[in-house]
Every structure is written in structure tokens, then in C-alpha cells.
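In this view, the complex is presented without one of its protein chains, the others remaining in place.
First chain written, first letter: the chains are A and B, and each begins at residue 1.
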Amino acid sequence: MLSATDNETITRTGPGTHVGELFRRFWLPALLPSELPHTDSDPLRIRLLGEDLVAFRDTDGHVGVIQNNCPHRGASLFFGRNEEAGIRCVYHGWKFDVSGQCVDMPNEPAESDFRSKVRATAYPTREWAGVVWVYMGPPGLEGDLPRFEWTGVPPENRYIGKYVVDANWLQVIEGSIDTAHTAFLHRGPSTLEHKTAPRPMTDFSRDIPPHFSATETEYGVQVIARRDLPDHKTYWRITQVFLPSYSMIPADPNGNASLVATVPIDDVTCYSWKWTWHPRQAWTDEQVADMAGGSRRRIGGITYPELVPGTLRTAANAANDYRINRDWQRTLNFTGIAGQSEQDLAVQESMGPICNRTVEHLGSTDLGIIATRRRVLKAARDLQTGVEPPAARGGELYHLRSAAVTIDSQASLEDDPSVLAAMTAQA
Amino acid sequence: MLSATDNETITRTGPGTHVGELFRRFWLPALLPSELPHTDSDPLRIRLLGEDLVAFRDTDGHVGVIQNNCPHRGASLFFGRNEEAGIRCVYHGWKFDVSGQCVDMPNEPAESDFRSKVRATAYPTREWAGVVWVYMGPPGLEGDLPRFEWTGVPPENRYIGKYVVDANWLQVIEGSIDTAHTAFLHRGPSTLEHKTAPRPMTDFSRDIPPHFSATETEYGVQVIARRDLPDHKTYWRITQVFLPSYSMIPADPNGNASLVATVPIDDVTCYSWKWTWHPRQAWTDEQVADMAGGSRRRIGGITYPELVPGTLRTAANAANDYRINRDWQRTLNFTGIAGQSEQDLAVQESMGPICNRTVEHLGSTDLGIIATRRRVLKAARDLQTGVEPPAARGGELYHLRSAAVTIDSQASLEDDPSVLAAMTAQA
Partner (left out) sequence: MLSATDNETITRTGPGTHVGELFRRFWLPALLPSELPHTDSDPLRIRLLGEDLVAFRDTDGHVGVIQNNCPHRGASLFFGRNEEAGIRCVYHGWKFDVSGQCVDMPNEPAESDFRSKVRATAYPTREWAGVVWVYMGPPGLEGDLPRFEWTGVPPENRYIGKYVVDANWLQVIEGSIDTAHTAFLHRGPSTLEHKTAPRPMTDFSRDIPPHFSATETEYGVQVIARRDLPDHKTYWRITQVFLPSYSMIPADPNGNASLVATVPIDDVTCYSWKWTWHPRQAWTDEQVADMAGGSRRRIGGITYPELVPGTLRTAANAANDYRINRDWQRTLNFTGIAGQSEQDLAVQESMGPICNRTVEHLGSTDLGIIATRRRVLKAARDLQTGVEPPAARGGELYHLRSAAVTIDSQASLEDDPSVLAAMTAQA
């Protein structure tokens, strides 16, 4: 449960907001390179942290992210001409390079040309590891890009997806932090190919509820789930929340790992980013087809939803109640909804555009969420008092793995070598 | 004409509003039983008095009406599993019975289970006389259900319909109170099957405008319309407005009676409820088909509109200008719109979502409306000073008929036995 004030603070990310300023200290995943497929390709409208922007890849291949409205009189640069190393407004021909500098002002007589004095808001970008990153904060405070394990693997070893969720960023990332929901929301076959559920749907007796603890770290929050097993063994699950909005879970038994992030489009919409990778193996064509087609097969613990072709919108959505099938819900899986991503969408969007956290009833499995909210609010408050977030330096701080290990109940989690090994990034 | 303040007061019905509190003292018609057709049938989203709710019929047949968002973290219970005498949130498996009590919390370790401390807002319901009633007020203040005549007739003697109107509740019920509009809005054939109008459309000379009076009563308002006839006879029409929002007119010559109500969905949308019945006769199959199909034949003085199949929305609506046909309007009936219900919709919705009553010009035929507004505002103000509305006790207070009688002009309306007989409910 949050106070109304804290809920407002943590969910608002527009210019000038406290958490918005925090987001603006980090390199954010903004675009897939394929969205700007070649030099001088069509400009793209995007919105990030509530700001309307136009993205374009210039003649040299550099990606520009620039204010939507031309600084001259406000016509949208989306209709602009992307040519000769800049984007040119079609209204009067003013042209801007990727740095936002006005480089041509052809409607002005030579003697009164004032192009050197005109700059469009433009944010630096980096194209790296299959993602176009953008930094929307004060110049000079950019840190390193986050060296997640997937950034170091060959391109053929990773898959990256992105889609729009109609909800505030926080409730979407909270769904990823809270892995306790898996035993419920994702119970039963997800592809709806089965004919019957594998076991009584509401027999929860064989589940061992985990005991959670969470610790604040420099990069964000470390969440630990402990399950006491027979024979003096303990099963530990160590997961991470990275500032500003990443969540990682342990790799699956095949070694497939995954990471998710939510990036605010505005305060009621966000991008859900997902990465799956293997440190040493390339994906097969079949696996790529599964992920791209939204086959709902779990790889690295996650799935990609089916998208409306040519869009970043999911085919299952609020307008069609996520294609819920009540008969399937009675006989086959917990929700009657096909697909883990779609199941997540259904609950996350159904909380409302901005979840009212003043009326929650949190339990012990929500400990990771509580710690994350506290961590974000603390970092935002620190920033207001002039303390820059250490996590914004990025780089090696993000070079970490989640782990799932079974060790002797007597052993110390901190010192056990198998734990340390499991948490070391492999690429 | 109302002051801006009074218009605001009387039209707002959300939690904490004065008239909203008044509505919450009454059992309100909420659902048709057929909307929750069998035990453990699909949950239903509804909104009443501005509150988002989920309705479900549990394994024992009881109807639950419960807050839409799960008390845990806010996922919609609409996606929930309706099973084993309760509705279970699909996010983490929390389960609630029809009373709102949390009865299962399977994601929580046994030692920290706090289900007994968690209650969802849930409103008591009664399934009675072909209607699911809901009480949204303070526990313990529920009165009896209103014993309207139709509640006492065999099911086959009554017909019940319900549809959505895109307007504030008050302007919709005002249309029913103001029967003077019938001579205009509903003039001419309604089914548009005729080829010509039966008489010049704007020859109003044969109409005798009634003289209205209204008296406040315990149940609401009694409206009396007097028409002086030749030969020392007087035609009296006695109609009732029952709190919070019912309106009754006299039975038609065949003995078919009717009642209408408007129940706020929110402040710009309401349900229009209609009941037609005969105290001693079952409807024929043809009559039921007429009403269900929106044939626009008047029974008991009212009609049911044609609905978009599978919805509670009318086929004629603002988007299609209620299917107005200007040629018909010139030659056939007063509006060019087919159907009395559709004609009512056209004028009621066209007043705007919330009618601006500060610029009205009311006349003598609006006396019933004036008295009703005063009555509602008085009851709402009384409630704010701690005086509960006597009408909320329901029961016999609502066991009354509207009457249309012709008696000697000399006779006293209060004492005439034929009037008393006409106003006595017959079932």
C-alpha cells in the first residue's frame, strides 16, 4: 500500500516529475534498429516519458531522436524529409541534424539567417547490442550503457521483442518482479492445445509457498526466495530489479536466460521490452519463429505475445477481453486465456491505467515489489537533493545473472561458491 | 429551473454525493436473473452509481456483487474463476465469497495467511420477482423490497426489460413523469407502418391541456392531472413518482399496467427499467415477442425499444440520429422516428449528458417534475442531517396503482370510492 502522494510520485514520469527525472538519468531502450531499417528511411513518431518525438536514421546511419514539433512554427517533423544528413521540415524547409542543430534555413534571406541560434530538443542515441538506446537527461551526466549479459552475446544468440501495454509502467514491471503469481495466473497449459488440465486447477497443496526477502543494492533490489526442501536442503531463487525498470529471473534448465523492462511511453502506456538469450548457443530457426510468432512456448521462463501484424500492439487486448474462453477456464487452465504474456496483460491492464495503490492489501509474496517501490522512491528523492543515482553509471553493475540453486540448509548463501558462480554473467 | 448548485446536487450519484447517498438507502433493480443464467456462470462487469463492480452467481445460486478490483493488488475480478462458492482472482488465487469475505489466500504461506482480515466491498443482493436487487448503503439500514403490484403477479403475467440510456438519470425519469409530452412527441403512428398520418400533425385543437397538481407523499410524489369534460364530468389522472426513481402511469383500457425506473450507471449513463404486467392475465406469446423484439406496439402505455442483439444498447441511438426519417416526419408522425421508446431516447439524450437546468423555462405541465426534484433534494438534504428517508422502508408503501377515472365534477377526489378502488393494487 502506498500513500496517494507516493503513488502519484512513483507513477508520473513526464518532464519535471521526480521519477521522470530519475528515468532521464539512464540510457533507455527506445527502438529496435529494424524500426529505422536503412539510412534516410521514413521518420517514425514515438513518445517516451510523455514527450512526443520523431526518430530518424540519417544519411550516415546515425539515429536522431528529436522533438516532434519544428522549432520554427510547430509543424510536425514526422512529415519531414529525411535527407542529406538531417530531417527537413516540409513547411519552410528548416533542417536539423541528429544533434538537433538547425543546419539550413532556406526561407530566410542570407543576411537574417539565424540557423546557428536554433536548436531542436534532441536526445543522444546509441545503437548497441540490437537496441537503439536514448538518453533524455542533462547533457554530460550520461553513464555507460548497461552491460547486461545479453549485450555481450552474438546477435544470433539473443532475441529481442517490444510491444505496447496500456497501463502505467510500474504495474507492468511489478508483474515481473512478483514471480509468485506464476503458480496461479500461468497455471495449466498456456497454448490451449491440450484437451484437459493436467491436475485439478485449484489444488494448490503441492505448491510450497516461498519465503521472500529483499535487499537494496546499488543497481536496485535483490530479491531472494527461499523454499525449504526435504533432506536439509534449501532451494534459493535470487532475482534482480535493476534501476530504473528492469527485472531478471533465473535461466531455465536449458540455460536460456531472460530479462524484461518497461519503459514509459506516457503515464498510462508503456513499452514492454523482453530479451531472451543463451550465453553460448544460437537460437534455432524454429525458436526464433516461435518467439516472433507469439507461439506462447516458454523460453527462458518468458513468452512473446502475438502482435497485430505491422504494429507493436498485441492481438489479444482489452477490447477483446484478451480472447478469454470461459470453457477453457473451467477445464484447461487458470485463466482461459492463451499465452503467458497475454495472461500478464489481462491482469496488469485490468488494474486501470494507473493502479490505485492506496487500497491494496500486500502480503509476504509482495516483498520484492515493496522493496522496489521504496528503492525507486528513494533514488528519486535522492536525486531531488542532488544525489545522482549510482546505478546510472551502468556498465559492469548490470553484468549479473539471476540464480536458482539448491544447497545445504546449513550453508551460507553469501559464501556458497555455487551461488557466486550462478550469479556471474557468462558473456 | 434549478440553480447550478441544485442541478449539480441532484444529478451526481457517485460515492459520497448527497443524492448518491440517497440512492444507496434503497434496494435498486440491478440485473435480470438471465444475465447470470446458472450457478458458476460467467462473471459480469457492471457499473452502478459510478462504482465498478463484478456480479457473479455462485455455486449455491447466490448472486454476489463485488468490487471490480481485487483487494490484493487490483487485478479485475471479472477475469476471475467463479467456482466452489466464490470468485477467485486469477492473479494470485485469492478467493472471495458473495459477502466479500476473503476465503482463500493460496499464495501466502500458512503462517502469514491473513485472509480473515481481507474483505472486498460487496453489496447484499436479493433475487425476487424476476429482478436481482442490490443494496449499496450502510449495513443494517436495508428496508423491505418495494411491493409493487407487479412483484405479486405470476411470472407469466409480467414482462421486464432493461436498456442503457446515454444521459443522466434525472432527465430520463423526468420524461416519464411528464406525460404531457405524449400528445406531441408520440403523436401519430409509432410503427411507421401506416401510409399517412391520421390527422393534421399540428392541429392541437382537439387536445384538452390538463391542469396539474402535485403533492409530496411518504413514497415520493403524487401527480394529479385534471381535465374538465362536458356534462359536469371531470377526468382525473393520478400518477406516482416513487423514490428514488420510479414513475407509474395508469393501466391501459385492457388492464395492462406499467412502471418505469432509471438507475444511474454513472452520472452520464443510466439503465432504463420497464415493467409491464396484468394483475390477472398471462401474456400471450405474441405479446412477449412484441415486447422482446421491440415491435413498438404500446402495451400498458409503454413500449420496449429494439436492442442490438446480445447487448443492452438500443439499435436506434445518437450515432444514427435514432434513425430519423424526415419524410416520415413531414407526412406520418411527429418525429419521423419509429417507436415511443426511441422517440423518448432522442429527446432525452439530446439534452446533453447532464441537462443544464439553469436555463429552462418550465410551464404548468412541468409541475410533476418540479415537485419531484424538490422531493428528491429534500430527501437528500434530510439524509445529510441524519433523517433517513421513510420511503426506504419499502414494502407496502409501494403497493399502489395509478388511476384514470371520470367522476362528477362535484365529487371529491379524496373520498370517491371509485378512485380509491382504482388506486388499490390488485396483486
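Keep in mind that, in the parts below, a residue touches a chain if its C-beta (ideal position, glycine included) is under 8 Å from a C-beta of that chain, and two chains touch if they have at least 3 such contacts.
On a predicted model such as this, the values are computed, not experimentally measured, just so you know.
Participant: Considering the complete complex, identify which of A:90, A:268, A:362 or A:377 is in touch with the unshown chain.
Facilitator: A:90
Participant: In the complete assembly, which of B:343, B:372 or B:402 touches the absent chain?
Facilitator: B:343
Participant: Just to verify: which one of B:183, B:282, B:377 or B:422 makes contact with the chain not shown?
Facilitator: Touches the omitted chain: B:183.
Participant: Quick one: say which of B:156, B:360 or B:396 touches the chain that got left out.
Facilitator: B:360
Participant: Which one touches the absent chain: A:118, A:164 or A:282?
Facilitator: Within the whole complex, the residue contacting the unshown chain is A:118.
Participant: Touching the hidden chain in the full complex, which residues of subunit B are there? Just list them.
Facilitator: Contact residues on subunit B toward the absent chain are 171, 174, 180-181, 183-185, 201-202, 204, 207, 209, 211, 321-322, 324, 326, 329-330, 334-335, 337, 343, 346-348, 350-352, 355-357, 359-366.
Participant: Just the residue numbers, please: which parts of subunit A touch the chain that's not shown?
Facilitator: Touch set of subunit A with respect to the missing chain: 42, 69, 71-76, 78-79, 81, 83-84, 88, 90-93, 105-110, 112, 114, 117-118.
By definition in this document, only the chains that are shown with their structure count from here on.
Participant: Would you kindly tell me how far, in whole Å, the mean C-alpha position of subunit B lies from that of subunit A?
Facilitator: About 48 Å, centre to centre.
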